[in-house]
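Quick one: the structure is below, and I'll ask about it shortly.
Every protein chain except one is present and positioned as in the full complex.
A and B label the chains in the order they appear, each numbered from 1.
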Amino acid sequence: MTKTNAGRFFEDYRVGDVIRHAVPRTVSGGERALYHALYPARHALHSSDDFARACGLAASPLDDLIAFHTVFGKTVPDVSLNAVANLGYAEGRWLEPVWPGDTLRAESEVIGIKQNSNGTSGNVYVRTRGLNQRDVPVLEYVRWVMVRKRDAASPAPDEVVPRLDRVVLPDALVIPDGLDFSDYDFTLAGEPHRWGDYQVGEVIDHVDAVTVEEAEHMLATRLWQNTAKVHFDATFREDGKRLIYGGHVISLARALSFNGLANAQLIVALNAGAHANPCFAGDTVRAWSEVLDRAPTNAPGVGAVRLRLVAHKGPPGDLTLKREDGRYAPHVLLDLDYWALMPL
Amino acid sequence: MTKTNAGRFFEDYRVGDVIRHAVPRTVSGGERALYHALYPARHALHSSDDFARACGLAASPLDDLIAFHTVFGKTVPDVSLNAVANLGYAEGRWLEPVWPGDTLRAESEVIGIKQNSNGTSGNVYVRTRGLNQRDVPVLEYVRWVMVRKRDAASPAPDEVVPRLDRVVLPDALVIPDGLDFSDYDFTLAGEPHRWGDYQVGEVIDHVDAVTVEEAEHMLATRLWQNTAKVHFDATFREDGKRLIYGGHVISLARALSFNGLANAQLIVALNAGAHANPCFAGDTVRAWSEVLDRAPTNAPGVGAVRLRLVAHKGPPGDLTLKREDGRYAPHVLLDLDYWALMPL
Partner (left out) sequence: MTKTNAGRFFEDYRVGDVIRHAVPRTVSGGERALYHALYPARHALHSSDDFARACGLAASPLDDLIAFHTVFGKTVPDVSLNAVANLGYAEGRWLEPVWPGDTLRAESEVIGIKQNSNGTSGNVYVRTRGLNQRDVPVLEYVRWVMVRKRDAASPAPDEVVPRLDRVVLPDALVIPDGLDFSDYDFTLAGEPHRWGDYQVGEVIDHVDAVTVEEAEHMLATRLWQNTAKVHFDATFREDGKRLIYGGHVISLARALSFNGLANAQLIVALNAGAHANPCFAGDTVRAWSEVLDRAPTNAPGVGAVRLRLVAHKGPPGDLTLKREDGRYAPHVLLDLDYWALMPL
């Protein structure tokens, strides 16, 4: 019985430790097809090899969130198996497209640690990198989680809280080699709106909605080899509910955002993110976006747009984000801050 | 909020307009595997590269209905987002096999328009073509839908109702290049019945049944990038039900028809089709077929058979199609008229 992995507890992390996560994964056209079955994903660059070639790429890369979920899933047994909460993301950047046939693995460095005042848990900060079969980083991001202590009596470690950028600066965005939106086909992409048409402060209600089923979120979460019990085992929580993986909500919201942001083709940075409230099967998920910033890039025809993406389970058109006390409204599921690339 | 696509209304169609639909799609072995997971599909030509090669093809093409659903899905945002009903199909022909790696896009020409007497909606007729990455047409069909008017007070357009063939003539059927059933292996295909064994008027009850789940029809419908809200959003209809995409029922019925029609390997024409009654999760779907016609072809060993394929949610063996008043019996879901190719 001692051969199973009970996961790490708060005491098991030391700042500077580098964890090589297990189970590398080769991804292919199968993962791409499943992504389209699981999410209403329609961004043309991730749907069509020909569209991607017309944008200067060798073929259609796998969805940016396939890369994210695959890397994230690898970290779960080492980082969040005993996590009480997934607290935040920062400094996320996509560094290289992932192509069918690539093999991904992940490493995390512990960059911060801070015991909570109640003495039973603490926050752990890790910087995770996904690498392909040539050891080229494809993705990196910081995540911090609240992890249970094994023993409340164990002494508190020295506190290290990393200084994290609130936003990835436009100069730090990595544009895929060769990307060129000069001859972008807006009709094939599905919408006429270009970079210049989006104004900072503009809010877009994405109109569509998806009611989530147990089978769907479990298929998705397993696909990323994410093993957290709470997503799969209806006997794990006292209320008999299976908590939906937060990344499932990210992908749902991003896919729903096609309607109004069809040309926000590639995600290149994750500035911040909060899973505001839990999502369960039966919830009907909607999404809206707010334009937070815009920046030019060096790539031909390519602009960057910074977006807030909010997922909620409220009625259509309810764009409330926070309550009067500053906390998230109870129907809000996700508040994500990211950079995407659009045609000028 | 004006950036989202509200879909076209009846007033937005003009006869002669050609709509280039958005979001081209590269299909692969992933879509093939999902098709086998979603439907009990067993026709050998779409299951085995080796079987297909023994029939003169380069490899196993993707299921004919994968081509249909992919093309159909592209048309939804432009044709049927505000449709009240999907009224009919005609003059459908498969023109070229779709291979893994192909990229499909779709175009539709408006060929007819007719306001309804109540003034709040009208019928729109479109001829849709699916094209591959070499701009070769892979599929064409006529579909007509009832679409809401934006404004009941807007004037009725000049009425144009296209003359449509009630059936695709055998001479117009397109046989895939190289198809040769001379050395057909009936054992591997699963049944001994050949073209000559099917008599016009013969009825085959396909015996098997599938009880449909919400997760399944949503996975399937999303896979074809079909975005109609009514399939995904449990809050959209007043009764809280998600309407199952009619094409899901077509694929279920076609797959169930293997049992008795295992050698009807390829669909080459869609003569007509009616979604007689809505299908919802929890329904148990059964199918039966009637042989409507037979015709020789020029390809070696290949005959064509015209079939009526009926899906229903009634008890086993209930082959009732219509009520005394000529309307479809309430348990009938689908009445499809198509041509398939069989070994002589």
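The criterion applied here is as follows: a contact is a pair of C-beta atoms (placed from the backbone, for glycine too) under 8 Å apart; a residue touches a chain by one contact, two chains touch by 3 or more.
Note that the structure is a prediction, hence the values are computed from the model and not measured.
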item: Option touching the unshown chain, where B:T120, B:T284 or B:T320 are the choices; value: B:T284
item: Of B:G260, B:G303 or B:P343, the one touching the omitted chain in the full complex; value: B:G260
item: Interface residues of chain B (partner: the chain not displayed); value: 28-34, 36-42, 44, 47-51, 60, 187-191, 193, 197, 203-211, 213-216, 219, 259-262, 284, 315-316
item: For chain A, the residues touching the chain missing from this view; value: 1, 3-6, 20, 22-31, 33-34, 77, 100-101, 103, 105, 133, 213-216, 218-220, 222-223, 225, 227, 229, 232-236, 242
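Here is the rule we use: only the chains that are shown with their structure count from here on.
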item: Rounded Å distance, chain A centre to chain B centre (Cα mean); value: 36
